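A single protein chain has been omitted from the complex, and every remaining protein chain is retained in its original position.
What follows is chain A.
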Amino acid sequence: RWTGERVGRGSLRGSSGKAATSPAENYHLARRRTLQVVVSALLTECGFESAEKAAVETLTEMMQSYITEIGRCAKAYCEHTARSVPTLADTVVTLIEMGFNADTLPVYAKRSQRMVITAPPVTNAPVTPKALSAGQKRTHPAYIPSHFPEFPDPHTYIKTPTFREPVSDYQVVREKAASQKRDVERALTRFMAKTGETQSLFKDDITAFPLIAAQPSSIPYLSALLPSELELQTLEETDSSEQDDQTDSENDDPGGDKENSMLPPSGVPSAKASEENVIDNPYLRPVKKPKVRRKK
């Protein structure tokens, strides 16, 4: 009977089963198999002749979840009382907590018609792979008791200073910034040119100096007049960083200095905002409702 089952499983899992060659995987498979045997045994005990594979799987899953939950809960109880290994009492409390009548357990364990299952084959518990250790772990200093956890690997907390000289030569910096900007622009425009329509200046080699094709827009003045977001951004940056003394420098011309002294900067409309509601301008007045002229 179990052979068939196993074959089924094998075919179900297919390649993944085969691929699961790692010891950890094997270990878990073995456990699972044992659980399945248990479920099948229980079913037989209850009088089932046969069961669908899916049903067995489901029950196994339930069983596993149940047991896992007991374990997790028991561990929690024990840790709650500052211990590291669960005691029987923990388990009992857990069972009770989960609504299981713990008293019935001994009776059930000793029931007559129970089936005995062979112990699962001993498989080696999976070895947790060693973490790659980098450098020497530090030992605890004298004032820390030894049972405290060890230091983690040094790379997690030690900074490694690099000693390369930062480039501060003005010329090089400008050079770099310039070429970087140019490279970015060139790459970007080339990309745009490659992905979209282009126009070319030469007939023999249309890829030589690709120009992004001119696209008419329906409202051309918007893009031509409104400052781009990039410009606005830089403007904000420069505004905040410097130029306090230059707030009124939105004047135009060398000759125009004098007039600007009286011209407050952009803050005018907002400053006047409070007065705004007193302004009586015919264009701000609400639109009137038509007069109803039904005299008939």
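Following the convention adopted for this analysis, a contact is a pair of C-beta atoms (placed from the backbone, for glycine too) under 8 Å apart; a residue touches a chain by one contact, two chains touch by 3 or more; residues count from 1.
Keep in mind that, in the parts below, contacts and distances are computed from a predicted model.
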{"item": "Chain left out of the displayed complex - its UniProt protein name, from \"V-type proton ATPase subunit\", \"Transporter\", \"Transcription initiation factor TFIID subunit 2\" or \"HBAD protein\"", "value": "\"Transcription initiation factor TFIID subunit 2\""}
{"item": "Selected from A:46, A:88, A:142 or A:230 as touching the chain missing from the view", "value": "A:230"}
{"item": "Contact footprint on chain A, counting only the chain that is left out", "value": "170-171, 174-175, 177-179, 181-182, 185-186, 188-189, 192-193, 199, 201-205, 208-228, 230-231, 234-235, 238-239, 242-243, 246, 249-256, 259, 262-263, 266, 268-269, 272, 276, 279-285, 287-291"}
